[in-house]
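One chain of protein is taken out of this complex; the other chains stay put.
This part shows chain A:
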Amino acid sequence: MEQPLNLLDEALVLVSSPPPGRVILIEDQVETSGAFVLHHLIKRALSLDSSGVVIFVSLSQPFSHYERILRKLGCNLVAHRENGRFIFFDMLKLECPDGDEGDVIGGGLVDLYRKIQKAVEVGSSALPEHKRCITIMIDDISLLEVAANGSSPYVLDFLHYCHSLTSENGCSLVILNHDDIYSSMMGPTLTLQMEYLADIVIKAEPLVTGLATDVHGQLTVLNKGIVNEHGSLRSKLHNFHFKVKENSVEYFYPGTRT
C-alpha cells in the first residue's frame, strides 16, 4: 500500500488483506461528527489496487459534498463513478409513505435493497473471485429510520439483508450511526442490534474537557474479530485522539501532543 498507515488503519487491521464480510459500525455524537472515518474508508476502499467497489447509500448529504471532500483527500469520486467503482445512491428524498398496510413502508426499503443487491451482483461479476472487494456504506442509519417513519423493525430487516450480502458475496458493510440518540432509550434498540452485528465498532466522542483546536475528539475502536497466534478469538480496544484536517486526519495517543 502506498500510503503510510496511521493509528486508525492499524486499529482496523487494514494491514493484512482485508477480510471480507466485515461489518464496521461508526458511532458519533452531535458535538463530534464521525463522518471523517467514513471518508477515510471510502478513500481506502477505492485505493486498493483498482479492485475495490464502493456502494454508497447517502441519506444525509448530496454527492457534491462527498465529491469535494474526497477530492481534497486525493480521491476523484467523479472518475470512480464513471468507472463504476463508486456507486452512489442519492436517497436524500427517500420516503417510505405511511400506509395502513405495512407493505408500503417496507416497499421503499425493499426497492433500495434490490438496487444494492443488483449493484453488488454487477460488481462481483466484473471482478475475479479473489480480487473481489465490495463495500456497502450507509450514511446514516438513523435517517433511514426517519425515512421508514420510525418503524425500526423494517430498518433492522433491511440491515439483516445487507448483512447477508456480506457473507454471501464477501462484501463489507460500513454503517454510520449516532449513538447519543439511543442513550436515553430503554430496552433493546437499533444501536444494540447493530453493535452485536458489527465486527468493528468505532466511536467518535468529544473530549470531556470540551472542544479544542488541537484535539477534535477521541476515537475508540473495538475490534472484535482478531485471531491471535494461538488461533483463538479476542477483541482489542484502541483509544486515541484525532485532529481532522482538510486533506488528512491526524491520529495520536493521548498526551503525545505538545
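Here, a residue touches a chain if its C-beta (ideal position, glycine included) is under 8 Å from a C-beta of that chain, and two chains touch if they have at least 3 such contacts; residues count from 1.
Simple rule for what comes next: contacts and distances are computed from a predicted model.
Visitor: Consult the UniProt record of the chain that does not appear here and report its protein name from "SKP1-like protein", "DNA replication complex GINS protein SLD5", "NOP14 nucleolar protein homolog (yeast)" or "Elongator complex protein 4".
Guide: Going by UniProt, the chain not displayed is called "Elongator complex protein 4".
Visitor: Check each of A:Ile69, A:Ile87, A:Leu109 or A:Val155 against the chain that is not shown and name the one that touches it.
Guide: A:Ile69
Visitor: Using the touch definition from the top, which of A:Asn6, A:Ser33 or A:Gln193 touches the missing chain?
Guide: Checking the options A:Asn6, A:Ser33 or A:Gln193, the one contacting the hidden chain is A:Ser33.
Visitor: So which bits of chain A touch the chain we can't see?
Guide: Listed in rising order, the touching residues are 30-33, 35-36, 39, 61-62, 64-65, 68-69, 72, 92-93, 95, 98, 142-143, 146-147, 149-150, 178, 180-185, 209-213, 216, 244-246.
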